[in-house]
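Here the complex is missing a single protein chain, while all its other protein chains stay put.
To keep things simple, chains are lettered A and B as they appear, and every chain counts its residues starting from 1.
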Amino acid sequence: MEPMVRFEKVTKRYGSLVVLDALDLDIAPNEKVSIIGPSGSGKTTVLRMLMTLERINDGVIYVDGEPLTHVARNGAMVPASEKHLRKVRVNIGMVFQHFNLFPHMTAVKNCMEGPLRVLGLKKDEAYSRAEDLLGMVGLADKKDHYPSELSGGQQQRVAIARALAMRPKVMLFDEVTSALDPEVIGEVLEVIRALSREHNLTMLMVTHQMGFAKEFSDRVCFFYEGKIAEQGPPDQLFGAPRNERTQQFLSAVLDAG
Amino acid sequence: MELFNSIFNGSAVEAVLSPLLKGTAVELLVPLLKGTVVTIWITLFGAITMTVTGVVIGLMKLSQFWPVRFLSIAYIEFFRGTSLIVQMFIWFFVLPTFGFEMPAFIVGVLAVGMNVGGYFAEVVRSAVQSVPKGQYEASIALNLPIASRMRRIILPQAFRLMLPPWGNLLIELLKGTAIVSLITLHDLTFEATSLNNANFQTLQNLGTALVIYYILGRFVIIPIVRAFERRFNRGISRSTA
Partner (left out) sequence: MEGLWNWGFVWQIMPILMEGVIVTIEISVLSYLLALVLGLAFALLRRNPRAWISRPTGEVIEFVRSTPLLVQIFFIFYVGPQFGVTIHPWVAGILALGIHYGTYTSEVYRAGLEGVNKGQWEAAIALNLSKYQTYRDIVLPQAIPPIIPTLGNYLIGIFKETPLLSVITIAELLTRAKDVASDHFRFTEPYIMVGVIFLVLSIPASYFVNWSERRFKRGYGRK
């Protein structure tokens, strides 16, 4: 089966610092993958490159069989143009750590913006889709509220609805609970949990919530210094980590509670 | 007196360059550079005027006595509420009828200096007010008298904050000197427009004049201000900046 997402020898450098080192990673359709690791290990960069927020220095990323960041020309891979990027990245959606909701639009308008402008939906179609999605994340009654009137957890749920409105094949979650107060983390995780159960979505999540990662993932990848140090089913990685670094990281995280 | 005049009106420059450049493609530089000398002098004296009036008026605005404050505010509102050309015309054409007859050079310097000085006054006031309150409190605790406190603690720190805007205002000053060409001073702009009325080669005459102003601003004034900034920032960590 063709992987939904493939990283092929992807390298990312900031000056002389190598953030991702010839990364090979395949993600199957509908697979739920968690990415964990210490800060600076490159885990957020993986997501940001997939969302084309960062340019890659070496290697190629494929989404649903199509090269995302490059185009094949005369047998070689050359960096893709903005036009091509837009064509392929329509399959990917992202939820950010700091929500990044549009402050000058209501919740429902936030969710309508993508479908209206990019997918070309009519206004009433976009509106009803937005309404449904807000209902799905439990915020139907807040649809006419501005982000400044919502709590962090509510804003993040709107952000999830906004990303889903584009009907992406791949959803990226970049530490989506790290900026939230503890008491609202649960409501966001619940939405993600429901999402993973009820929809055919490939989901890639960078997180510090180990308990959730264990419950929700098909596979967990532990990143260390730009490479995957270890990966496997959650029971195996959390229960019996083989790599020394993995063990160190997990025990440090568990100690911190 | 002749020597005095010839320093200020650039005839020395003309005497030197004229034989060199006459008949060449760049012979327009002769009158232009002659005018540039005048521009530089006006800018220099104007800068002194601007700095002095700015500091005085700015500090006046912080006075406890409301008449002093009122005067300062009136000054600032007048000089900022009208444009330089209007002020210069009033200085040059109107004041003589009230008995204030002055050579055009003095009028030019005062008009430009006091105009930009009005803007600098606000910079001074704001800089002094930006010095952290703790500095005032520490000097009160040390029982320093007001004059000492201002001179040795507050003003030196305010000074540092004033430098970048001071540099910007110097550029504004330089741009403002062009207006003295309208009150019969033979500055760069006057020479450029006179030349232009003679041979209508606007692109060359006025274009070169613009370039000379640009060079004066970017390659003379800015580096001088930067040098000042470096000197006065010695030993200061950027933590509060």
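Here, a contact is a pair of C-beta atoms (placed from the backbone, for glycine too) under 8 Å apart; a residue touches a chain by one contact, two chains touch by 3 or more.
Remember, it's a predicted structure, so these values are computed and weren't measured experimentally.
Q: Among B:I90, B:I106 or B:A198, choose the residue that contacts the chain missing from this document, as touch is defined above.
A: B:I90
Q: Considering the complete complex, identify which of A:G37, A:G93 or A:P234 is in touch with the unshown chain.
A: Touching the chain that is not displayed is residue A:G93.
Q: Identify the residues of subunit A touching the omitted chain, counting contacts across the whole complex.
A: Considering the whole complex, subunit A reaches the absent chain at 51-53, 82, 86, 89-90, 92-94, 96, 98-104, 113-114, 117-118, 146, 148, 162-163, 166.
Q: Residue by residue, what part of subunit B touches the chain that was omitted?
A: Contacting residues on subunit B, toward the hidden partner: 77-78, 80-83, 85-87, 89-90, 93-94, 97-98, 171, 174-179, 181-182, 189, 192-193, 196, 200-203, 206-207, 209-210, 213-214, 217-218.
Simple rule for what comes next: only the chains that are shown with their structure count from here on.
Q: CA centre of subunit A versus CA centre of subunit B: separation in Å?
A: The mean C-alpha positions of subunit A and subunit B differ by 57 Å.
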